[in-house]
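The complex appears here without one of its protein chains, the remainder shown in place.
Order of writing sets the chain letters: A, B and C. Residues in each chain are counted from 1.
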Amino acid sequence: MIFNVSCALDCEVKFPSALIFSIHAQRNASQRIVSETLTIEPRIETNEFTPAGSSNRFLRMETQQHERFSLRYAATVDCQFNVRSTGEIETTSVGELDDAAVPFLFPSRYCQSDRLARLAWDLFGRIDKPHGKVIAITEWIHANVEYVRGTTDSGTSAYDTVTQRVGVCRDFAHLGIALCRALNIPARYFTGYAYELDPPDMHACFECYIGDNWLVFDATRLAQLNGLVRIATGMDAADTAVASVFGDVSFKHMKVACGLGEGQTFIPIPHRHLARRGIALPTEAG
Amino acid sequence: MIFNVSCALDCEVKFPSALIFSIHAQRNASQRIVSETLTIEPRIETNEFTPAGSSNRFLRMETQQHERFSLRYAATVDCQFNVRSTGEIETTSVGELDDAAVPFLFPSRYCQSDRLARLAWDLFGRIDKPHGKVIAITEWIHANVEYVRGTTDSGTSAYDTVTQRVGVCRDFAHLGIALCRALNIPARYFTGYAYELDPPDMHACFECYIGDNWLVFDATRLAQLNGLVRIATGMDAADTAVASVFGDVSFKHMKVACGLGEGQTFIPIPHRHLARRGIALPTEAG
Amino acid sequence: MIFNVSCALDCEVKFPSALIFSIHAQRNASQRIVSETLTIEPRIETNEFTPAGSSNRFLRMETQQHERFSLRYAATVDCQFNVRSTGEIETTSVGELDDAAVPFLFPSRYCQSDRLARLAWDLFGRIDKPHGKVIAITEWIHANVEYVRGTTDSGTSAYDTVTQRVGVCRDFAHLGIALCRALNIPARYFTGYAYELDPPDMHACFECYIGDNWLVFDATRLAQLNGLVRIATGMDAADTAVASVFGDVSFKHMKVACGLGEGQTFIPIPHRHLARRGIALPTEAG
Partner (left out) sequence: MIFNVSCALDCEVKFPSALIFSIHAQRNASQRIVSETLTIEPRIETNEFTPAGSSNRFLRMETQQHERFSLRYAATVDCQFNVRSTGEIETTSVGELDDAAVPFLFPSRYCQSDRLARLAWDLFGRIDKPHGKVIAITEWIHANVEYVRGTTDSGTSAYDTVTQRVGVCRDFAHLGIALCRALNIPARYFTGYAYELDPPDMHACFECYIGDNWLVFDATRLAQLNGLVRIATGMDAADTAVASVFGDVSFKHMKVACGLGEGQTFIPIPHRHLARRGIALPTEAG
């Protein structure tokens, strides 16, 4: 399935600053970049980099004081997904877990799984098998947390959302991750472009490691799981922010789009098909 | 310099649990493991692993209910350090920073550099050059935070310590890291064995990336910077805990030692020598 | 019903300090002090006072450095209680509420009713009539929060307990108060001696204003509601602490007792009798 994605924003620099953006589509086993362009006007030198042990593509630049510029990233991305049968998978045993998944068991800034442990076990501990637990978690969040723009900010964590019961996609994802990790299910934060997200915006959801696959879940139910174009994966929003400012920069008119490539037809996967199956968007060949 | 390090602890398992320990000395460009032993009585199968993009060595095991066991790790480690002249280094420019150091600019669970930004700039923003800033930060912490055992717990973060002004090595390190990151200086958490630490225990301090080197700093002033044997490096205590329990295990009688190898003579580096120089314990050849 | 209550503790003063104790039984419309004694050895001058607008009796003293003393309060108290039929009371309308109850609608330090509002309405908003709501709240807390000594401290608030789901009587009371206030039911913190509390200790529970009465509730179910001797009433533990230290004092061997007066027979009120009735321990004649 081929998607055309783009992200455009205007920046106003008030102080000599450095900026790190996370807006590039990942290159990985299930995502091929057909073409992409990055335009900055007026021109500013940039540097793209990928930290060791990661596939996230960061864009870095330094700016002068009193500068205004517009940045636009656009890409055509060929995405594949796999449907995995998960209903029979018995465990995500910590002892036998793939090494690479282990760090995603630990608590993190916005996903304090240690502080949510009793609640997670009380609510979901008796549910059979890991995939059943994660399905129950996403349904619980969907039923109990209301999606309302402007109710939360960069200080809001899963520990807040579980009580305040309101937030946006970022908050839904953090709560899902925290509850999964509390149950010893590795979980990580996913940012991406999302087909038919309304209104169009960057999206956040989460992935759980079940049966040798990272399966994607979205407690907001706002995105199609086979309509996601991955930007970044991380512990939580602290290490995968769309824009990190080192200085003083304000953003205006961010505009995000995710549409179908020419001649493509999108077939949504009905929600009921996912009770015992999961969607994998593999990052590594295998 | 050759050190003999060891860590022994008794564990009581109350519920079938998984355990992940971070007690092995790292193998890296400045640390050679001459020999090491791991003893668990009664015997439990374990698995040592190193996550991608990291040199940390984790030890993993699964236990049965109502099990008691003792674990002992001992190693002889040959450590080297470099003294780096840093006084003339003008900047840790975000734009030109080594890719691998960039993630250590971001806030993390226990090091909320974003929330400490104004305070950091008010206190240290006008100090010249990055090494001078870090020296000032460690001196400020040493002067303003009191080292008192038992005053803090796993919920305590840099945001607390900067106000509560009391804590242990972990808290001193978190505050140092948060203040450095707030000033755009990459900083990471360091755990290790420490020569002549009194009373003997696991130690935590921090490293800053200045002039293409990770230099080590200790705001507690309890450890000799050239007497450290690295166990792990991470964002903060959330990803480098000495022991992570997935279940219900209690620990008793943890005993840590770090002594000189046979025939070795330790020469401390006087504090005054470090005003314009730093100690590097390289993890990569270069 | 006549109770003999007492509280004894040893204090070690490390620094010239002031102390304020809240251990005296209240004198009020349903509590008559038959006799009481206060013994401090060695003798220290004290001052008993009651702030305006309150019936709480505080004991105040100043100490010298390096002083050890023991303090013992004992009283014989004649307590009455009323059983109020509450099932038909339709509302605690803010507009018609007794003036004196209004301040107990506001959030306070340990009872952040504003931050718990959505959760309270989600869980209990559809339950009919105020008494039914409070009964449901106490049952929910009893079912979902585990009573475990030593798991919480003076920093723990209702916002923590609702997620961490563990605590002691103080935490159960704070959570009950916060949930009631969030539903516009005035609620206040109650400290007292409790008959047959096991192990004997100071007890905390809470009162709600329903139908012109302050009714007492205990989500721990550890105390008999007609076996309580009131010490103090307040917004939360911040203004009714058993001991407030202004300086540096440590306490040892606190020993609390609450037994029946000579010739008294205690008749517990079965839990099932309280579904549509409440226990009032009036503080004012009326």
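FYI, a residue touches a chain if its C-beta (ideal position, glycine included) is under 8 Å from a C-beta of that chain, and two chains touch if they have at least 3 such contacts.
Only a predicted model underlies this, so the values are computations on that prediction, with no experimental measurement involved.
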{"item": "Partner chains on view for the chain not depicted", "value": "B, C"}
{"item": "Touch criterion as defined above, residue of C:2, C:20 or C:243 at the omitted chain", "value": "C:20"}
{"item": "Residue of C:1, C:127, C:222 or C:238 touching the missing chain in the full complex", "value": "C:238"}
{"item": "Absent-chain contact - pick from C:38, C:61, C:166 or C:243", "value": "C:61"}
{"item": "Where the unshown chain meets chain B, residue by residue", "value": "115-116, 118-119, 122, 144, 146, 159, 162-166"}
{"item": "Interface residues of chain C (partner: the chain not displayed)", "value": "18, 20, 47, 49-54, 58, 60-62, 93-95, 99-100, 102-103, 105-109, 112, 114-115, 154-155, 184, 238-239, 241, 244, 246"}
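Convention: only the chains that are shown with their structure count from here on.
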{"item": "Interchain centroid distance [CA atoms averaged], chain B/chain C, Å", "value": "45"}
{"item": "Where chain A and chain C are represented by their mean Cα positions, the distance between them in whole Å", "value": "46"}
{"item": "Rounded Å distance between chain A and chain B, as computed from the means of their C-alpha atoms", "value": "30"}
{"item": "Chain C: positions in contact with at least two other chains", "value": "none"}
